[in-house]
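Here the complex is missing one protein chain, while the rest keep their positions.
And now, chain A:
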Amino acid sequence: MPDVQSMVAEFVNKLRKRKIEGSQATAKCTVELLRSVISHQRVPHANQAAALIDAVKAVGQQLVAANPVELAVGNVVRRVLHIIREEDLSLTTAAMAGLDLLDASDDDDIDNCKGIGYPAMSAAVVAAAARSTLRPPSLQTLLEGTPESATVPYTSSSGADSESKSKSADKSSLTRKLKHDVIEGVNQLIHEISGCHEQIAEQAIEHIHQNEVILTLGSSRTVLEFLCAAKEKKRSFRVFVAEGAPRYQGHLLAKELVARGLQTTVITDSAVFAMISRVNMVIIGAHAVMANGGVIGPVGVNMAALAAKKHAVPFVVLAGSHKLCPLYPHNPEVLLNELRSPSELLDFGEFSDCLDFGAGSGSLQVVNPTFDYVPPNLVSLFITDTGGHNPSYMYRLIADYYSADDLVM
């Protein structure tokens, strides 16, 4: 336990001081940390899922508080919570059904349990009821009309199972199994996060065509991999890189692209509108994708999106699934921006005489926001590791990845 504590403290410390940058790195660190939290967490016999959820939530809250701007942390924590809930559900279902049918672990198939005995029937109902709590109400679940009372046997069954000895033996294995399954699930998530670049890049060939001109802004590893993947498939195209003031990460991206043999042109951010008529597609990487399909990206992105809209140029956003955020941008609790040091904009020494409040006269103020927001109507397409999606489809993806219970942590 203590070493987990210190690991959490260290990571919190890093997040606080903004030592980790980039949502993929943050997401990966977060999942790995949560995995060790889960593996070190002792689970009681009863209600083990709740114990795990509590442990993960406690750590998650610390992490989110440490850097509320990095939404990927919260996303990943919610994903892990969702995994725990799903695994717990499938195990309960299996345990109930397992008396008669040993192979009922496939939680997607409710029909499996049909026409068995009374206990199996109740398990199916439990599963359906529980799922309805996991998933937001969809038309299907509403029409199914699962009775509300069905939740009662769920709680009572998990509490009053101790009557038979075989069951208690089963339970201890179940304890191990839940943890094991959850860790398995988390490992899968880690795999997914670390592989998201390749997953997205695989689709590049479908989107980038011969002799096209692509515009991008700032620097994103996803975009880099995406463009390079198209290049590897012998597509020849040009890339315009808007430099992404004030951090000028576009310069770094341009350097990388040239090193990989792409035809690259660097333009200033203010030249985006001037160049947009020659551009066939705008591709940017996102910092986060909100539940309404809006995008949070590097500062200047909104301007590029507006220019693209004006010239009917497709505006494509690349985002790994860890960037999907189940929150809405109008939620005041969501901190969407961070003001960084003005020294990125101008030299302190050169302007030190205008910054003086002591002189009594007006003084210079410098604001340096990091992020920009692009409303969903300006986005043409999202490319995630699961394929291309419309902005209006984002809420559905989010419903697949997150439980409604975890939206507020």
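Methods note: a residue touches a chain if its C-beta (ideal position, glycine included) is under 8 Å from a C-beta of that chain, and two chains touch if they have at least 3 such contacts; residues count from 1.
FYI, contacts and distances are computed from a predicted model.
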Chain left out of the displayed complex - its UniProt protein name, from "tRNA (adenine(58)-N(1))-methyltransferase catalytic subunit TRMT61A", "Melanocyte-stimulating hormone receptor", "SERTA domain-containing protein" or "Translation initiation factor eIF2B subunit epsilon": "Translation initiation factor eIF2B subunit epsilon"
Contact partner of the left-out chain, one of A:S39, A:S352 or A:N390: A:S352
Chain A residues that touch the omitted chain in the full complex: 6, 9-10, 13, 16-19, 65-66, 339-344, 347-350, 352-353, 355-360, 365-368
